[in-house]
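Contents: one structure, followed by commentary.
Excluded from the complex is one protein chain; the other protein chains are retained at their positions.
Naming follows writing order (A and B), and every chain is counted from residue 1.
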Amino acid sequence: MTTEKQLNMQDSQVKPIDETRPTAPVIHVSPSPHLAQSTTSTRRMMVDVLVALVPVVAMSLFVFRGYALFQLAVCLGGSLAAELLFVKMRGRPSTLKDFSAIVTGIILAMSLPGTAPWYVGLIAAFVAVGIGKIIFGGLGMNLFNPAMVGRAFVMISFAGALAASGFEDVRSAVDAVSQATPMNAYKMNGVVAPLAHLFWGTTNGSLGETSALACLLGGLYLIVRRTVSWEIPAGLLLAVLVIGGVADLAGPADGWTVLHHILGGSLLFGAFFIATDPVTSPLTPRGKFIFGLGVGMLIMLLRLFSGYPEGVMFAVLLMNAVTPLINRWAIPVPFGEQ
Amino acid sequence: MSSENQKTIGGLKSSNLVQAWLVLVLAMGFGVSLAGVQLALGPIIESNKINETLEKIPELVLGNALAAKMATENQTLEIAPRQVTVTKAGRAKFYSVYEARYQGDLKGWVVKTKGQGYADTIELLLGLSPDLHAITGLFVLDQKETPGLGNKIVTDAWRGQFIDAPADRSLVVVKTGAAQPGEIDAVTGATISSKSVTALINTAIGDLRKPLTAGTATVEEGGKDNG
Partner (left out) sequence: MADQPTATERLIQGILPENPVYRQLLGLCPTLAVTNSLMAAVTMAGAVGFVLLCANVIISLIRDLLKPHLRIVVFTLTIATFVTIADRLLAAYLYQMSKTLGPYIPLIIVNCIIICRCEVVASKQAPIVAAADAIGQSLGFGLALSSIAAIREILGTGALFGLRVMPALWPDWVIMVLPPGAFLTFGLLLGAINWITDKKKA
């Protein structure tokens, strides 16, 4: 034991000059350097995310039609305007070209219900960019996922528009919007949506979350391009699989299986597009896996035991908050093992 | 004064008690003044606490218009509080019931009841007609339901649905458009809060029907619907 300890101490003493090892313990609460240093790499990354979002956006336009177009316009316009305004207030050169505001705007729009009134998207976009990102010092410095900060703000503010009942508009001409969301129909009335509907995405829900297929396509592209690391979605899905499986076996046989847990709600959208934000997730592969596990466990906790039908947003925000701790915890251990 | 004091007690300076004389004197003085404050204000505070419930009673029993009219004419209801114990499934349950009379005639009952809502305990005051046929009013004393959704149970519009609702059958919460008497519209997005309130009311009426209709001589017609 003592030798191990000594080894550790030696390690920490030589660390500053040992360049082969990650210097992460020194920068554990600081921004991810690979993002903040070079605009071109940030831009490449953001373009990748945009490409990956194409199937999701296309599917939402197909299912929700006008609603999706409207929400996209509001959120994109809002986040670009907010970025322009706040960056100017700070007296910094414009950061519009790194595309991060566009990504935030699209992810935000995809996480809102199409039926939300215009001010919801606009306020969410300003909060996402202003309070979620700029106030911490801009991209790379933010602790919390900006889009989720914006969404949480409007979700609590305008509970009527964003709670499960807000998604429905019985008179709507668009089929999906006139139904209850699958998650809520199950939570309130025990109605189980067919798996095929959840997979293709012809159900009601937040714009980008309904189609499991589109999220999988986009997510796989991101992983293949190494824009996001596979550890986070893997940890997340593993946690959901295990807890959902146990709940499936132990709970009542009401037809809501572990597959419903994975394909339903915003789980896949969250796993590939929201939890994987490189700025607000841990640095090391090990940390990322722990982060993914944590998000998955919190999602299942919220889904099974809280009053909310879905828990992806709160789960990601909570795990964002402990990311610095995971960073600190996940890095030193491999040294001891060497 | 202080320097004189210090000279005389010079040798005793090390004693904690002597050093703390100022604290002791202050404590005595403050204690006496606090006692005075409590004597002067205590009765007012007590009556505030009781009035909080009593003030609501005329409105709950008679309705807004009549209660306001009574207040302007300086008339008051005679209110007699009583404790009703109901034994259900081997467990005793207590209800505070207020009996409201005007010039000897029974005008109605007000029942205080509480139970689990969506977020936390909900505490209600429920006005009932003398024969327990109808609900005459509802007031939410305490609730911590979700702001923006569940806490709409306190609004006049929602509570108003209960006025004149029949009390001889269970109220039912419906999601869209209450059409028949005895149906209550759920607060949009807060079905659980709405159901909790309605269930509390149904339970309270069910529990109290026998004790209240049996215990009073003024309710002659109460026998025909003992539930």
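List of remarks:
What we mean here is this: contacts are C-beta pairs under 8 Å (C-beta built on N, C-alpha and C of every residue); 3 or more make two chains touch, one makes a residue touch a chain.
As the structure is a computational prediction, the values presented were derived from the model and not from experiment.
Of the listed residues A:67, A:86, A:99 or A:153, the one in contact with the hidden chain in the full complex is A:153. Within the full complex, the residue among A:119, A:308 or A:329 touching the omitted chain is A:119. Residues of subunit B in touch with the missing chain: 2, 19-20, 22-23, 26-27, 30, 33-34, 37-38, 41, 44-45, 48-49, 52, 147-148. Although one chain is not drawn, its touching partners on subunit A can still be listed: residues 117, 119, 123, 131, 135, 153, 156-159.
Quick note on the criterion: only the chains that are shown with their structure count from here on.
A straight line joining the Cα centres of subunit A and subunit B is 45 Å long. For subunit A in complex with subunit B, the touching residues are 156-160, 163-166, 188, 307.
Only residues 118-119, 146-149, 188-189, 191-192 of subunit B touch subunit A when the two sit together in their complex.
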